[in-house]
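Okay, here's the structure, questions in a sec.
Only one protein chain is missing from this complex, and each of the others stays in its spot.
Labels for the chains are A, B, C and D, by order of writing; each one numbers its residues from 1.
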Amino acid sequence: MENRLVVSASPHIAHKDSVKKIMFGVVISLLPAAVGGVYFFGAKAAWVIVLAILSAVITEALIEKLTKKPITIADGSAIVTGILLAFNVPPEVPWWIPVIGSAFAIAIGKVPFGGLGYNPMNPALLGRAFLLASWPSHMTIFKTAPKDGSLSGINLAAIKSYGLDAITSATPLNVFKTQRGILFEWHDVLKSGMENPALQAKADLANNAISQLSDSYANLFWGRVGGCVGETSVFLLLIGALYLIYKRYIGLRIPLTYIGTVAVLTWLFAGTEGLFSGDPLFHVLSGGLILGAFFMATDMVTSPVTPKGRIWFGVGCGVITVIIRLVGGYPEGVSYSILLMNLTVPLLDRYTKPKTFGKVEQK
Amino acid sequence: MDLNHLFVITISAIFINNFVLNRFLGICPYIGVSKNMDSAVGMGMAVVFVMTLASMVTWLIYDFMLKPTTSNIFYIIFSAKEPPDLTYLKTIAFILVIASLVQFVEMVVQKVSPTLYKSLGIYLPLITTNCAILGVAFLNLDENFNFIESIVNGFAAGVGFTLALVLMAGIRERLELAPIPKPLRGVPIAFLMAGLMAIAFLGFSGLKL
Amino acid sequence: MKEIFKLGGILLLVTALASGALSMVNKITKPKIEEQKRLVVERALIAALPTADPKAIEKVIENDEILYYIGYTTQEKTDIAGYAFVAKKAGYSSVIETMVGVDTTGKIIGIKVMEEKETPGLGTKIEEIKYGESAPWFQLQFINRYAGELAVDKDNGPIRSITGATISSRAVTNSIKEGLEQLEKRLGGFKKQANPTQTEQVS
Amino acid sequence: MRLKKLTFKGGVHPPEYKELAEDKAIEVMPAPEFVVIPIQQHIGAPAEPVVAVGDEVKIGDVICQAKGFVSVPSHATVSGTVKAIEPRPHPVGGNVLSIIIENDGKDEWSPDVAFDEKYAELDADEMKKRILNAGLAGMGGATFPSHVKLSPPADKPIDTFILNGAECEPYLTADHRMMLEKTRDILEGVKIIMKILNCKNGYIAIENNKPDAVRAMRQAVKEMKMDVEVVSLPVKYPQGAEKQLIKAITNRNVPAGGLPMDVGCLVHNVGTAKAIYDAVSSKKPLIERVVTVTGQGIKEPKNVLVRIGTPFEKVIEFCGGVTENTIKIVNGGPMMGIAQFSMEVPVIKGTSGILALTDKETGMRDPDPCIRCARCVDVCPMNLLPNEMARQIEYNNFDEAHQLGVLDCIECGSCSFICPSRIRHVHLFKYAKMEVTKKLKARA
Partner (left out) sequence: MSMMSEFSKGFYKENPVFKLVLGLCPTLAVSNSVQNAIGMGVAATFVLIMSNVIVSLIRKGVPKKIRIPIYIVVIATFVTIVDLVMAGFAPALHKSLGIFVPLIVVNCIILGRAEAFAGKNPVFYSFLDGLGMGLGFTFALTIISIVRELLGNGSLWGVPLMPPSFEPVLLLILPPGAFLTLGLFLGFFNWLDAKRDA
């Protein structure tokens, strides 16, 4: 009897959650969006997801096998990385894109740093940034229009009646960026007093396109727009996010500050008629912001642990996202903003360390 | 002076063409001094200070001593027939100027503020061989910057260096407490991390200001 | 004190020796370097003005600035083969400089990118020569076009931009277009087009 | 009505398992054949044995004398013969010199113990003397000598007394039952304490998962016309920790490294209050206490009045023994209690519970790497960063751990409880505290 007694430090009971449960909880939360991706973009989206998961899991197992370390694929984190990577590539990429992306995410972004819990940056986003830098043509061209919708999210009827078909073969933010550029050019021309009928025609079209984009909220919300495999349907992503919040796997500090910052800044600066003329709702609904804010910026390993640090993290992500969207080299900035903020996490943790209880009065 | 233009130079030097992550300048101190946050901050401040000064001084040297213009000092002193083109001496002139500048700064700081010397002093000698300092002098030439632009560029480049260094130091302090595979420990993982940082900084490329 | 002067003297001596040696090297290499610089422009001019006699190209200078070049068909300089100018615009990560040649009607007859430091593998494709071809495909697109046509596909123009490097493509295209418009002003207009083509209006 | 929510930052909601024993009235366990009384059952200097092997003792006879101010005496808890004075296993760890008394079954009391009608008129010093002589030490588990707590320095007057009936540890119901069954004795104790301290504000803090206790207390307070407030607190662990309790009730922050008296507060556990009443009114020393014997491994969970010094084995036997799948015996609650090597260890003054836990309840498994989920940060009632501290300690960086505030940790176990990776924070922190203190001493 006595030798069976276990002696260990207190506490002697534990919460029922485990790393594995959390990871598979995240997997479950991503399922609606995954199903949505397959529904909207067809079987090739399913292929991308499956290949990305397989590649992530096999890469991790292979490296651990070769380096004679315990195999950790059962914790589910590689699966999460695989799904998130798949969610961040266009549906029509060649088969080797998700495979190489996942492999890079695991083999360079995660394992060298000590595996789960030690990677300083989000592996899936690193994989995506790697793909984007290496094969930009595959990663920036979207050809597949969603079921019952258009790539730009503009209603098919509006496209016809405004004659927009020439400029709407791109994702919403892409259309926004190029057309906004044209409008600015046109504003300059107007100011200089010169006449340029060709540009005026283009500017009129751009005005139409931007106003139609703003009217495409419903399409953006349900996911009837072009984009990466898992980023388009705000509705399905929110279902997953609610599940995570309900399960307390993620907090609200990062997503809310992130989305809030993007909304405020785009309202301020993203317009074509000066300050406060932007369309925050359009910017919140498009460009994978919801996916980023709820599923990737909240990645536990690569976000701050302190409550204040999380708020700054969210704000920082928002600021960088808007900077990239408005003046950067890419139409959207969610991935890079999160990666960049990942780098600041040790600093945020260090400088937002909460005051120890009772140290409040001491100065 | 166009403030907007100076802003563009600043942002470019800090984020878009970050000295360390994009231009590969100052790699040795970046890897060497990023193990600990306090020394990273100290080194960063020293670099900002010296870079700004070096940009200023090398610009003056180049424009008034080496460049074949009518304001060339030698042209004026020796009243030569034609302004001498001494630009081929720029490498030798710059490195000597920077080396003595660092010595001079070290002496001044030691006299003026012993506390500052304590936090900055040990990094100053290391700076002479920091190619970022000489690099910024050459880049100022390459870009045809005027005096103010050179100073701004020097300062911003230093800030960019410090940013990369401090971020790296924060992460490396954390990597010290991670089960990193043995062959990768130390410098190799620092380079992998630098690579990942550079990937993140690609997000700034193409920024149109 | 004495020692400082002694050491300083030695250092000065060494530096003086080094400078002397360098000035000798410089004497040898200087003409070579200038020759190289001249060659870059010369080669670009030949590419830009294929119909002109390479020895009959004149600079038009105003206030120490080269405005444009005039190329004549023969050394007698009777017939103008065309004009050339350098178009500049900031691309993705550098200022792209392109030598552009047009005939007297304003039609582009040759272009050559002289200076760019764009992203390797992306922006640098403005100079990419595909296997089996003799000229960069991107630049070939400009030949025989007029200023009014110049726009990249993303802006509904006929110039196919480089995948993943729209900014570089656009910089080249717009710099040429702006340069052409400026040249036209300076020349007081081009000759009437011999065979006017309808400018494509996509909108 | 208060508008502000009565709570503190952080904390967890472990499963309570109070239902195992909360309805079981306190049963008196017969005195065992022998008792083992360690000379150290409190924080501070150990007491000094004043009996020799072979001596005859009666219940309540002093068998070891307090040594110094922060120390309390111990008394014989059965009548009989001193059999041995030798080191024996101690529930807080290691072997401690203990006095073993064989019970002669006569249950003879020391003649000093008698009810004093006029106890309420005694002056504070006399009351404190009686409390010291009764060997009282905090019965919530921390076992800090009670008379010391009641003697604040002159420059730190106490204006607020809080009776701690929170009993936030899961499983434990001893205080709950006491409040129901000994309501008046406890309140008499409160009166004594408030008289000693001469303080005006009195609170009785009870978590709202014990509505019957709240009701009973309110009723008694009304009947006894006492000017104290019975506060019902939301259930949250570690509500019963002094600093957190003070924060929740008075919104005062006890400074880090400081004591409740620094903010004019004093907290005593309900068990202590009852014992104070006994000591002052009857000079009755602390010879027995209520222990919750529970856990899924106990066949018949009970609240038992046990003589101090009774081996765990005997108490468990009294409750029907343990089931086959019991893997852990714990002295105290599941969050802060101490796991035992053997069941020979005796009940001491601070033993609020004896738990027999099964493998299922403990949820033990090997730790996973930290995934920085930050739950530990969210729950830490002291606002520390348990994850960072644990990682530093794993790499033996004690200076960094010290800077992060490991000495401020109250070892409440919230972080380890919530951790999905099952990292043993408390274990690491205890270790680091030792190392840091060692280093600080070496430096001094």
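The rule we apply is simple: a residue touches a chain if its C-beta (ideal position, glycine included) is under 8 Å from a C-beta of that chain, and two chains touch if they have at least 3 such contacts.
Just so you know, these numbers come straight off a predicted model, no measurement behind them.
S.K.: Of the chains you can see, which ones touch the chain that is left out?
M.R.: A, B, C
S.K.: Check each of B:N22, B:S39, B:S55 or B:S150 against the chain that is not shown and name the one that touches it.
M.R.: B:N22
S.K.: So which of C:N26, C:T105 or C:Q182 would be touching the chain we can't see?
M.R.: Final answer for the missing-chain contact: C:N26.
S.K.: Of the residues A:F130, A:F282, A:F313 or A:F357, I need the one that contacts the missing chain.
M.R.: Checking the options A:F130, A:F282, A:F313 or A:F357, the one contacting the hidden chain is A:F130.
S.K.: Can you list where chain A touches the absent chain?
M.R.: 108, 112, 130, 133-136, 138
S.K.: Footprint of the hidden chain on chain C, which residues?
M.R.: 6-7, 10-11, 14-15, 18, 21-22, 25-26, 28-30, 32-33, 35-36, 40, 119-122, 131
S.K.: In the full complex, which residues of chain B touch the absent chain?
M.R.: For chain B, the residues touching the absent chain are 21-28, 31, 88-92, 95-96, 99, 128-131, 134-135, 138-139, 142, 181-184, 187-199, 202.
The criterion applied here is as follows: only the chains that are shown with their structure count from here on.
S.K.: Using mean CA coordinates as chain centres, what's the chain A-chain D distance in Å?
M.R.: Averaging C-alpha atoms per chain gives centres 51 Å apart.
S.K.: Could you work out how far the Cα centre of chain A sits from that of chain B, in whole Å?
M.R.: Each chain reduced to its C-alpha mean, chain A and chain B end up 35 Å apart.
S.K.: How far is the middle of chain C from the middle of chain D, if each middle is the mean of its Cα atoms, in Å?
M.R.: One centre to the other, that is 86 Å.
S.K.: Provide the list of chain C residues touching at least two other chains, using ranges where the numbers run on.
M.R.: 92, 167
S.K.: Listing for chain D: what residues touch at least two other chains?
M.R.: Touching at least two other chains: none.
S.K.: In the complex formed with chain D, which residues of chain B make contact?
M.R.: Interface residues on the chain B side: 176-177.
S.K.: Touching chain A in the complex: which residues of chain C?
M.R.: It comes out as residues 92, 122, 148, 154-156, 163-165, 167, 201-203.
S.K.: Going by the contact rule at the top, pick out the chain A residues touching chain B in the complex.
M.R.: 67, 108-109, 111-115, 118, 120-121, 126, 129-130, 132-133, 320, 323-324, 327-330, 333, 335-337, 339-340, 342-347, 350
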